[in-house]
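Here the complex is missing a single protein chain, while all its other protein chains stay put.
Now for chain A:
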């Protein structure tokens, strides 16, 4: 039985890619915090990742891993307080989202590192 490294890493590699994508979108929101009429956006992270997780679980070992597609999960942010110029990007909200997203990136990375350490141990037979 061969080891599929891709499959052993599980959902975390996708989570990592999504975190980077998400920080790009939030960076855009932060950059446009003073642009009139800008509509802030964000990913529906849970839905996207849950769909992917069920895809991976139902797979046979011969199948290739699914591609990560995010296009349909980009939604518009609902502002807490509507502003006069139509901008829905709120500095406080976007900053906290960005910070927590960066922390989640670090956790995904930690999980991946632990998985890799596990695989290494298995290969070396210790």
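Going forward, contacts are C-beta pairs under 8 Å (C-beta built on N, C-alpha and C of every residue); 3 or more make two chains touch, one makes a residue touch a chain; residues count from 1.
Following the convention adopted for this analysis, contacts and distances are computed from a predicted model.
The chain absent from the displayed complex carries the UniProt protein name "Flagellar basal-body rod protein FlgC", chosen from "Flagellar basal-body rod protein FlgC", "Homoserine O-acetyltransferase", "Nickel-dependent hydrogenase large subunit" or "ABC transporter permease". Listed residues A:8, A:91 or A:122: the one in touch with the omitted chain is A:91. Take chain A: the residues that touch the chain left off the picture are 16-17, 20-21, 23-25, 27-36, 38, 41, 67, 69-71, 74, 91, 95, 98-99, 102, 105-106, 109, 112-113, 116-117.
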